[in-house]
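With one protein chain held back, the other chains of the complex are shown just where they sit.
In this document, chain identifiers A, B and C correspond to the written order of the chains, with residue numbering beginning at 1 in each.
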Amino acid sequence: MLKRGDFVLIFYEGKKYLVSVREGQFHTHKDHFDLAELEGKKYGDVIFGKKGTPFFLLRPTIYDFLMRIERKTQIIYPKDIGYILLKLGVGEGKIVIECGCGSGALTTAFAFYVGSSGQVISYEKELAFIELAKANLKRLSLEERVTFKHREVSDLFDEEEVDAVFLDIKEPWELLKASYKALKPGHPLGILVPTTNQVIAILRELEKLPFVDTEVLEILVRNYKVNSERLRPEDQMIAHTGYLIFTRKIST
Amino acid sequence: MLKRGDFVLIFYEGKKYLVSVREGQFHTHKDHFDLAELEGKKYGDVIFGKKGTPFFLLRPTIYDFLMRIERKTQIIYPKDIGYILLKLGVGEGKIVIECGCGSGALTTAFAFYVGSSGQVISYEKELAFIELAKANLKRLSLEERVTFKHREVSDLFDEEEVDAVFLDIKEPWELLKASYKALKPGHPLGILVPTTNQVIAILRELEKLPFVDTEVLEILVRNYKVNSERLRPEDQMIAHTGYLIFTRKIST
Amino acid sequence: MLKRGDFVLIFYEGKKYLVSVREGQFHTHKDHFDLAELEGKKYGDVIFGKKGTPFFLLRPTIYDFLMRIERKTQIIYPKDIGYILLKLGVGEGKIVIECGCGSGALTTAFAFYVGSSGQVISYEKELAFIELAKANLKRLSLEERVTFKHREVSDLFDEEEVDAVFLDIKEPWELLKASYKALKPGHPLGILVPTTNQVIAILRELEKLPFVDTEVLEILVRNYKVNSERLRPEDQMIAHTGYLIFTRKIST
Partner (left out) sequence: MLKRGDFVLIFYEGKKYLVSVREGQFHTHKDHFDLAELEGKKYGDVIFGKKGTPFFLLRPTIYDFLMRIERKTQIIYPKDIGYILLKLGVGEGKIVIECGCGSGALTTAFAFYVGSSGQVISYEKELAFIELAKANLKRLSLEERVTFKHREVSDLFDEEEVDAVFLDIKEPWELLKASYKALKPGHPLGILVPTTNQVIAILRELEKLPFVDTEVLEILVRNYKVNSERLRPEDQMIAHTGYLIFTRKIST
């Protein structure tokens, strides 16, 4: 039974909206209903707008929260997040450093997957981003799993012996040594950058440091039109979000 | 400190091997060492072969276990697994049905991410696959999180009110009704199939059932040659593993 | 020296416009000039708008004509056209049947590449499309190389012993026998369709006929942002135009 504060994914004519059960109105260009009416309904139910439009109430998954995050920046997308989680081994009880939280999409995924026994430390120089990321975490009650550090890192992270580090900043080559020092030996570092120039700069710097097993890759998702009589890809797709780089620390 | 039974990812000349600390020898075409020598070493260390070759000892992440699973079937790859986890909302405490465990790659990922409070129920008609999947789960000590059911499902799963269902079988359209009955309302169903004919058959059947928000997509990973002076994609890539279909149950 | 009727590709702030030297005005949201001013200019020159904006005068190539064709239909794109030309061996002196001229993009390319000694026969049931295709051919003075046949083909093309056939119609499987009869033995047939259902229907029919060496493929073009300091793919790309099918007639 839905109660105040619960999140619902409204599905309507092929579009989806993430809302919470609260005072106020949900309206599209075509119809509307009071969000308070959601109280007492269940996931899977339909609610009818004032003009009779059916709105389906779906259970948002972590994917839906990530895709509908409040954002002031380019976010990291689920296609990349899912892969990052697996490559970095982010799971129950892990301690992970993230540098550059942006709007908090990856922060949210890390917090979700380290579980109640894990921990995320997020370094971010813009206070506005920290506040946004915190608000996004709150939706999923994950804010206690993340420690934000509001500062620009130039030399060292505070932590040592962490399970994984992820860099989502403009000049990640500046923080490869700091990442090295923070990581447990044999453990992974991940990086996301949008341009080939940045990939080149990172690879040049990595060659000088005791990291091995470096990989560079990109992930593409191609959606299809959902029509059993005319199955074909969508006309347009997202062609690029960023290049992912993974590498691992070895001892010296 | 590595001890008997621990898993180590050996990195050597750009290749990686997943081994456990035990009696026996690790050998490549070029050099070799005794696996027992790993005992007492640490992740990040290097071990030198009898001819002086350096072998780096890395901490395998869940990604490495998934990529190096013992297999008798086509496996589901991390590019798809990461996305499936997020779309289905697989996380701490969730109850998930999988139908068709194959070699157990997705089973392993599900078990890893539902955490100690979650549960995976895996239906599989081939006993050999169940045994293989169990062996793969054991490597990560995840076998207790999975209940295998050795039978062909034709009509109903035993469970009701599960958080997610995933089908990896030849004729998944046969089990859409069973999936519907097993799912909590508003919750997701995922399917993987290799051919467009299967996608078409699934979409035709889904149109008749109370599911909404159906998506069809494919995920492509493109690796780059790791060379800062000659950055370019690899010559070859995996062009296809399968089509992913996601949809959600609504109440009737 | 440009004279009345010549075509010019105007390049301005990253955009391109195909115009002819004639009475009238060229205007963008920002500036404008009289098209008659183009007379006497040369390709490569710059012309300044009334407000001082520089407009560069480029020589349109066949690519530019194909991309800027007057259209009432989905057109076939250069990425596909270039490949079709080579696969079908369209070159000097060849005789090619096309069924379904649409707006005439492929017709134009065929006419351009068969040369003055070649011939294109184009079957089309919609008179409006024939007129549009003719207008597009006229721009390149290629109209005499194409014979249009305004009718729906159900059984036979008029021609025999042609070098290549291309089908761009909704139900190409209906014309595989007709294509077979029209082709020289050992020569190629090409087909473009947007959906997998159509590909499947074509393959089913081809299996019954004396064709060999059937191929199915799709071509993707990925554009990059032209910035030497931030080289990266464009954010969006065209994900799909159609599936290309090629096969070859053998004698019975």
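Some notes on this structure:
One rule holds in what follows: a residue touches a chain if its C-beta (ideal position, glycine included) is under 8 Å from a C-beta of that chain, and two chains touch if they have at least 3 such contacts.
Bear in mind that the values here come from a model prediction, so they are computed numbers and not experimental data.
Looking at the complex as a whole, the chain kept out of the display touches A, B, C.
Per the touch definition above, the residue from C:L35, C:A109, C:L137 or C:V162 contacting the chain not shown is C:A109.
Touch with the chain omitted from the figure is made, among C:L18, C:L58 or C:L209, by C:L58. The missing chain lies against chain B, touching residues 194-197, 222-223, 229-240. Interface with the hidden chain, as seen from chain C, comprises residues 11, 16, 42-46, 56-63, 66, 78-79, 81-89, 91-92, 109, 112-113, 115-116, 184-188, 196, 199-200, 203-204, 207, 212-228, 231, 243, 248-251.
Mapped onto chain A, the footprint of the missing chain covers residues 196-197, 199-200.
Quick note on the criterion: only the chains that are shown with their structure count from here on.
At the interface between chain A and chain C, over half of the residue numbers appear on both sides, which makes the contact a same-residue one. These two copies of the sequence, chain A and chain B, are related by a rotation of 180 degrees on CA atoms, to the nearest 5. Averaging Cα coordinates per chain places chain A and chain B 21 Å apart. Counting partner chains per residue, chain C shows two or more touched chains at residues 196-197.
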